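Before I ask anything, here is the structure I am working with.
Yeah, one chain of the complex is gone here, protein chain that is, but the others are all in their spots.
Note that the chains take the letters A and B in the order they are written out, and that residue 1 is the start of every chain.
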Amino acid sequence: MTRYIIRRLGWMVLVLFGVAAVTFVIAFLVPGDPARLYAGSNASPASVAIIHHQLGLDRPVYVQFADYIWRVLHLDFGFSYRYSAPVLPAILQRFPATAELAIAGVFVEVVVGLPIGILAATRPGSIWDRITMIFTFVTLAAPPFWLGLIFLYVFGALVPIFPLGGYGDGAPQYLFLPALTLGLGGAGYYARLLRAVLLDILPKDYIRTARAKGVTGRTVMFQHALPNALTVLITQLGMDLGYFLAGVVVIETVFAWPGIGKQAVDAIFNLDIPLVMGTVLFGALLIVTANVAVDIAYTFIDPRVRY
Amino acid sequence: MESERVGSGWLVWHRFRRDRLALVGTAFIVLLVLLAIFAPILPLRDPNHGYYELLSADGRPIAPGPVFWLGSDPNGRDLFSRLIWGARVSLFIGFIANGMALVVGVIVGTVAAYFGKWVDMILMRFTDVMMAFPVLLFSIALIAILQRGGNVLVIAGVIALFYWTAVARIVRGQVLSLKEVEFIEAARSSGGAPRHILFRHILPHLVPVIIVYGTIGIATSISTESILSFIGIGVQPPTSDWGKMVSDGQGYMFLAPWLVIFPGLMILLTVLAFNLISDGLRDALDPRHRSLVQRVVGGFSAGGQALGSRTRTTAEAESA
Partner (left out) sequence: MKYHGRVVAALAAGVMLMYACGNTTTDTGGQPVSGGTLNIAMKDDFKTLDPAVAYDTDSWSVERAIYNGLLDYVGFTTQLGPDIAESMPTISPDGKTYTFKLKHGVKFSNGREVTADDFKYSFERMLNPKTQGPMTGGPFWGSVSGTADFYSGKATGISGIKVVDPYTLEIDLDSPNQSFLNVLAMPFGFVIPKEAVAAAGSDYAHHPVGTGPFVLDKWTPGQLLVLKKNPSYFGKAAYLNEVDFQIGVDEQVGFLRMQQGQADLVQPDVNMPSAQYIQLSADPTFKSRIVKTPNVDIWYLGMNVNMKPFDNKLVRQAFNMVVNKANQIKVLNGRGVINNGIQAPPMPGFVPNYNPLGLDANGQNITMAKSLLTQAGYGPGHPFPAQDLVYPKTNADSDNLAAAIQQDFQAVGITINLKGLSFPAFLDVTGKPNTTALSYDGWIQDFPDPSDFIDPILTCTAANVTANGGNVSFYCNKQLDTIDNQARGDTNSADRLKLYQQIQDIVASQDFPWVPMYSTLETSVSATRVHGYQLHPVWPLVLTSIWVSGGK
């Protein structure tokens, strides 16, 4: 087990190095002189030249790369042109909002998705099964930006129950619509996944044995089948959380949610490449961490791995 | 062998056509493809021509009615025409991006699994790196940095750049399990050339997976393309594009709700149709290995990890 964990951590370091290398290459593809972007659109050529040197852009590429890796290791993700401030603090400042939304989104996935999946699996082929499965198909196919806009206008403007976007210092009514929009697609997915896994498990021997012993259908479901199905789901949910934390670009844009995804998109339009690539790097770190965490957690959860 | 394949094709169709939802989906896509292909010769208005003379002095979009069936946008352009022409962009990018991803994914997955050892190691670590990125954010950044927002091939390429990893992992898992199968073992031990074994014995068995993933991949690519356009870095105006149309129309939600509702519905229906087809195909192609592709669903992954994320568990399970 310890060896496994060490191996996964080694993998993590390797992948993150690869990620940093790719972001560095992309940053080099930026058309134009980063010094000019840094100096701002009104700067004189003289100050651009000074900054060019200050940023070390006149050094050989491999030196710059080594320097880049060195700085990333010291949690220096670069310097934002637009905010004239280091990138990482700017990201961390926005991160709580994203984290709040990400957790709420995963919560919606579970709270909406699991009951639907169980409902469908307990009565396969029934009208409930069909209705819920069509519902999940629709939520999966609905463009999230479109769904968000419709929610915003229906529940924010026509029937003003919820605020029209924004963060509201984290007040729950501001969180509701973005979290719903974020979680609904995943909820459909988890409903389908759970239904499939349950239908796979239910005919299995031990369930049959339980039934034969006179255990009721509901007990079979909640005490035997569901715990088994959940191990599959938990890994996926962990991954989802990682992806959400890495930046919920669309939902944050539609709902004016001040998270790292919206900040990064704004940065792109301001050509603030260090902030964008810093967010990409930060997001990759979260995704990889979630990945490894899930793998390690899995060894504890899955009875088959425990042996 | 030959007759068996014909037989299985017939069997697949036989199973597929019993799935009514899948048939509806197929009918929708066939209709959409036909409309998209023949849009230039259909009696439609030029989607990019602004009928400014029909607009009032304050430039208010024209409501659906006898002149414009589905209304006009603030430039006096026919929304109905733009929706049909928008299908060309969406389907084109969907097919191209997905095609690129499949080619790369199948090659990488097959090569990695078949040759194993360090080849596998390098290719899979590279795949891991590509899968570690926050895909949507990175795609947006990449297109913006390349400053080629208008180029459909660049957009398709960027979408494919991240989607192939999912395909590669699944294909790798498949090939790994196929390698253990007796007849391939036999072919190898009797000294068959790798190319022969790959093309004769392995690739044909990948066809069902490729077909199913292909259909899902189109849905995913179309979803992603609409997000990129919504964010504002997709195809350039005046080209009509569904995601861009929703984005342009959002300010007019009260004044001209048709500008948001119809393009969004087109995306929803198209993605839905492809998902229904892939669902039907999966059941028809692979009734015994349902669990293999069961857990993969195309369309919008809500969080922004639009591509690949949903396939992980399956792929991991298969390759582990």
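We take it that contacts are C-beta pairs under 8 Å (C-beta built on N, C-alpha and C of every residue); 3 or more make two chains touch, one makes a residue touch a chain.
What you are looking at is a predicted structure, and each value in this text was computed from that prediction instead of being measured.
Peer 1: Report, in label order, the displayed chains that the undisplayed chain touches.
Peer 2: A, B
Peer 1: Have a look at A:L152, A:L182 or A:I201 and name the one touching the chain we're not showing.
Peer 2: A:L152
Peer 1: Touching the left-out chain: which of B:G9, B:G116 or B:P237?
Peer 2: Result: among the candidates, B:P237 touches the missing chain.
Peer 1: Among A:F77, A:F137, A:Y167 or A:Y190, which one touches the chain that has been omitted from the display?
Peer 2: A:Y167
Peer 1: I'm checking contacts with the chain that's been left out. Which of A:Q64, A:T231 or A:N270 qualifies?
Peer 2: Answer from the full complex: A:N270 touches the omitted chain.
Peer 1: For chain A, which residues reach the chain that was dropped from this view?
Peer 2: Residues of chain A in touch with the missing chain: 32, 36-37, 39-48, 50-51, 82-85, 90, 93-94, 152, 156-157, 160, 163-167, 169, 256-258, 262-263, 266, 268-271.
Peer 1: For chain B, enumerate the residues touching the unshown chain of the complex.
Peer 2: Contact residues on chain B toward the absent chain are 48-50, 52, 55, 57-60, 73-75, 144, 147, 149-150, 232, 236-238, 248, 250-256.
Criterion: only the chains that are shown with their structure count from here on.
Peer 1: Averaging only over C-alpha atoms, locate the centres of chain A and chain B and give their separation in whole Å.
Peer 2: 21
Peer 1: Quick one: which bits of chain B touch chain A in the complex? Just the residue numbers, please.
Peer 2: 21, 125-126, 128-129, 131-134, 136-138, 140-142, 144-147, 219, 223, 226-227, 230-233, 243, 246-247, 250, 253-254, 260-261, 264, 267-269, 271-272, 275-276, 290-291, 294-295, 297-305, 309-310, 312-313
Peer 1: Which part of chain A faces chain B closely enough to touch in the complex?
Peer 2: 11, 14-16, 18-19, 22, 26, 29-31, 102, 105, 109, 134, 137-138, 140-146, 149-150, 153, 157, 181-186, 188-189, 192-193, 196, 200, 232, 235-236, 239-240, 243-244, 246-251, 253, 261, 264-265, 268-269, 271, 273, 276-277, 279-280, 283-284, 287-288, 291
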